[in-house]
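Only one protein chain is missing; all other protein chains are in place.
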Amino acid sequence: MTIRNVRVICTAPAGARLVIVKVETSEPDLFGLGCATFTQRHLAVVTAIEKHLKPLLVGRDPSCIEDLFHLMMVNGYWRNGPVLNNAISGVDMALWDIKGKLAGMPLYDLLGGKCRSAAQVYVHADGATAAAVCDSVRSFLDQGYRFIRVQQSGYGGAESRVRRPAGSPAGVYYDTRSYTREVLATLDHVRNEIGESVELLHDVHERLPPIEALQFARDLEPFGLYFLEDCFAPEDVDWFERLRTLSSTPLAMGELFNNPNEWKKLIAERLIDFVRVHISQIGGVTAARHLVSFAAQYAIRTAWHGPGDVSPVGHAANLHLDLWAPNFGVQEWCRFPEQVYEVFPGTPVVRDGYMYPNDRPGLGIEIDEKRAAEYPCPNDVIEWTQVRRHDGSPARP
Amino acid sequence: MTIRNVRVICTAPAGARLVIVKVETSEPDLFGLGCATFTQRHLAVVTAIEKHLKPLLVGRDPSCIEDLFHLMMVNGYWRNGPVLNNAISGVDMALWDIKGKLAGMPLYDLLGGKCRSAAQVYVHADGATAAAVCDSVRSFLDQGYRFIRVQQSGYGGAESRVRRPAGSPAGVYYDTRSYTREVLATLDHVRNEIGESVELLHDVHERLPPIEALQFARDLEPFGLYFLEDCFAPEDVDWFERLRTLSSTPLAMGELFNNPNEWKKLIAERLIDFVRVHISQIGGVTAARHLVSFAAQYAIRTAWHGPGDVSPVGHAANLHLDLWAPNFGVQEWCRFPEQVYEVFPGTPVVRDGYMYPNDRPGLGIEIDEKRAAEYPCPNDVIEWTQVRRHDGSPARP
Amino acid sequence: MTIRNVRVICTAPAGARLVIVKVETSEPDLFGLGCATFTQRHLAVVTAIEKHLKPLLVGRDPSCIEDLFHLMMVNGYWRNGPVLNNAISGVDMALWDIKGKLAGMPLYDLLGGKCRSAAQVYVHADGATAAAVCDSVRSFLDQGYRFIRVQQSGYGGAESRVRRPAGSPAGVYYDTRSYTREVLATLDHVRNEIGESVELLHDVHERLPPIEALQFARDLEPFGLYFLEDCFAPEDVDWFERLRTLSSTPLAMGELFNNPNEWKKLIAERLIDFVRVHISQIGGVTAARHLVSFAAQYAIRTAWHGPGDVSPVGHAANLHLDLWAPNFGVQEWCRFPEQVYEVFPGTPVVRDGYMYPNDRPGLGIEIDEKRAAEYPCPNDVIEWTQVRRHDGSPARP
Partner (left out) sequence: MTIRNVRVICTAPAGARLVIVKVETSEPDLFGLGCATFTQRHLAVVTAIEKHLKPLLVGRDPSCIEDLFHLMMVNGYWRNGPVLNNAISGVDMALWDIKGKLAGMPLYDLLGGKCRSAAQVYVHADGATAAAVCDSVRSFLDQGYRFIRVQQSGYGGAESRVRRPAGSPAGVYYDTRSYTREVLATLDHVRNEIGESVELLHDVHERLPPIEALQFARDLEPFGLYFLEDCFAPEDVDWFERLRTLSSTPLAMGELFNNPNEWKKLIAERLIDFVRVHISQIGGVTAARHLVSFAAQYAIRTAWHGPGDVSPVGHAANLHLDLWAPNFGVQEWCRFPEQVYEVFPGTPVVRDGYMYPNDRPGLGIEIDEKRAAEYPCPNDVIEWTQVRRHDGSPARP
């Protein structure tokens, strides 16, 4: 059996540009699907797959996943970046999907079998005021969720409350100091109103100067967060050492990671508590499985990135890893609208705060290519990452 | 003045696929050139520039380079990878070229002025036997070079001398143990024949298991290398600490780096002696200028990557940085054939082992687009990075 | 083009002795200005420039700034001290001013272009009582300032409240224990009266014994300072490690630094949050530009020293660096009186809490030598640095 073809399907049924890889084999009707979604640079990923990976792969044995993963990684010489890792992930997940179908087993069974029958998930509450946020939290509790990420006006306010200098360019503005003050007030309000029966999370989204993240982690302690996400930008992860000596707030990190040098020290020195990479951004299931094994050496839990720009194929891969991993923590969940389930039959479902698999072989997910074609991908300039501090300085999103 | 257009030109006058960016401004005839050459994944870079960066940039002010560099970096959210860094580099270098032309100054003058009138270079001697290598070294000495990198059969022999198991896949095979033995014997031969008047270098090309690299660095000490390149793969740079406590062989590292987390600790803890990144791979002149300043704090010298898959535009950028940087060490030089000088008028010239600039404004280099079109880029599968150890294991190139 | 002359102009239009260097070139009317103001030892700086640097420089090429910077640094063999660094700074800034004029570009454009259109500034509120301080803060808020440094009776009280022993010498006395108590009470008052809409700063001015600085940093936490300045004397910076493990109060440090060994570890180990050197004290723009790049590796921000004994030329250099630096934080501002603007046309102006450039080439500042001559420099003995603790001990200012 060989790889006969590698195809890419782009679709945007819920707005985000999703990139799906289909690896077809020499066996009739035997193929696999993988997620290669780097939504902000999706066309570069498509080119990388169609022009660079496909010619490398066609004719090779799809069963040697570990070998092919390594080959794809080093074939370009330079590696560990978001475009190529996503391209590799698309293929890698598809190869695991094929292997599952060949075995007649769900992926979690190939990984070692289930440690749990469903994965607990967290969802996103948000609002412009403390009261609105509190209403959102209550609504999720009513739907059976127990883990709820609480944000105040997104990641720091669409508009800074602070006067900016004349001549400042267009962009998304925010002010870090008023952001942290407001979030603390909102969490205080939520805890007062709702109490301790809900697990609260919060995402800094790398927006704070390091010292403000340190202070914030300390100020959050009375609210007993389940975890605080992405305190620092990936370029600044060496600040975790300082944070860790000053606060015991549980820390989750990693949605922006592409390079092992970003996570190795954090794990081996126990500087974080949850590793939450975006698995297509690190190269797919093969890379994520190794990462589970590594993090487990240090009792660090997983909390894979699960936003709307992870495709349903990627969410399925998240879920299989979640069901197996001895050190699973919690799964982020984006609550796809109905049309996504139509384009991707088999998309995981969530009931009462738990995500359940469908127990079909492989990833257990399909794509209806005709329905997918009804949702073509736009190629807009990305606006939300054109972020600036209140004084006009360019900032991290 | 605004950015009016961003174009990409691909050409392969000497075999390697070169990717050149041309940023055109609203001023008639005012444009800049930049190198975006990631030769193994050139089409993904082209897509990234044409489809993702161009729409972001058109209409903006080309003088705010630092701001645009940051904007390009974070606009995709995920970053620090080879495809996007090269795309950014193409634009970044072109913006510096434009600024130099506006100022009427060579780039080295904008950077702070010359610290030397030319940059010393090293070239590559190679051969299948110690005698052939020695002849190659002698020939370079006769041409006026003083810094010579000595390899034995490339990076470890096209074919391993060791029997491999039946059923091993196709690929480029090598055996690390015989490689190190042969290189040591060849260096011994060269030193005996030629003496101490030549500076010898060697490139491990990340191919050795870490402990073999440690042993090798120690075994090399009697030969007084100027430096040893790329002892470890970028994923394994934390091994430098061990190496450094065992050997004083001078260490150069970095051609594969894309991410600040790969180089920060190596520099701040003085674990290497020469930082030799490929400057388009870290994002261009803006990134390299910051890196020069950072490395200078620790008396670590620069030795930018300068192979045939850095375009002449990239070599010009290397040279301008070399002439300015207070901590310049040595420049790798690939000796372009004549037709490259015809496609790229202003390509740096080397005389008597020194590379000289032409003192025109900006980068001082042009592209003859008609001549460039005569050398279209092939899109072959990359063979030389399909490397395997003698037992068939996938290996790093 | 060569350096034709190096002249020094001293003037004191607002009380402080300012030292300005004028580097004249062989081109008619092409010259540059630089700040060499070490107000307490201004005549030693004048001698260093006129007798030692001028003969070294005349006849050399002014475009090789990096080379000349290095030459000036090592020509005296001993280096990194305040007299010589200021002398070098005077020349270095003037060379950058010349380069900007030659290029027809403001200095910020040579540095890499603007990252913001103006620089946010902080000013100094002071008073003998909590109420007086609060009034001063309110007045600055009314003028549009948002960052306000709050002091209580200067840096600890003109007179200690504690009885000193008979026979104690003359001097400026203070008592560290009552100083910290009073400042904490005043900050509590200001926060109660004015709330969270103002960013407060405080300057210890190196006056506390290390353990009292540690305690103070912790006691300050409820007041959410933007930063705390100069916790320790430069001789005691190794105490930052201890402080950092005990407090997350943001730390700014550096106005007294002259030597790279004073700042390197603080930055690379992330022991401070803002580097706020006096840029003429570290050698000028060349040194400051390298320092920006170094600090940026660690997400540490700049907050250059900007008191009345930085000349308007030095403030202009601060501003150009501020507009460019990707990691700019905030700029100290001394609010020059009107006659300073007359002596130095082009002195930066502040509106609504932001400092704006004038966009002329180079530093964009001039000196009216006739007006300057109307304000000759006195050579008084410096009184305010003759400081003593309450028991008569000699103390750091």
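Points worth noting:
The first chain written gets the first letter, and so on, giving A, B and C; residue counts start at 1 in each chain.
In this section, a contact is a pair of C-beta atoms (placed from the backbone, for glycine too) under 8 Å apart; a residue touches a chain by one contact, two chains touch by 3 or more.
Computed from a prediction, not measured in an experiment: that's the story for all the values here.
Within the full complex, the chain left out of the display contacts the shown chains B, C.
Residue B:Tyr354 is the one among B:Trp78, B:Phe232 or B:Tyr354 that touches the chain not shown.
Touching the missing chain, out of C:Cys35, C:Leu84, C:Leu111 or C:Val137, is residue C:Leu84. Looking at chain B, the residues touching the absent chain are 115-120, 144, 146, 196, 199, 221, 224, 226, 244-245, 247-251, 270, 273, 298-299, 301, 326, 328, 351-354, 356. Against the chain not shown here, chain C presents residues 38, 40-41, 43-48, 51-52, 55-56, 67, 70-71, 74-85, 87, 169, 234-235, 237-238, 256, 258-262, 264-265, 278, 281, 379, 381-382, 385-387, 394-397.
The working rule: only the chains that are shown with their structure count from here on.
Note: Cα superposition of chain A onto chain C, rotation of 90 degrees, nearest 5. Between chain A and chain B, the centres computed from C-alpha atoms are 33 Å apart. For the pair chain A and chain C, the distance between C-alpha centroids works out to 45 Å.
The mean-CA centres of chain B and chain C are about 40 angstrom from one another, to the nearest whole unit. Annotation for chain A: residues touching 2 or more other chains are 235, 238, 394.
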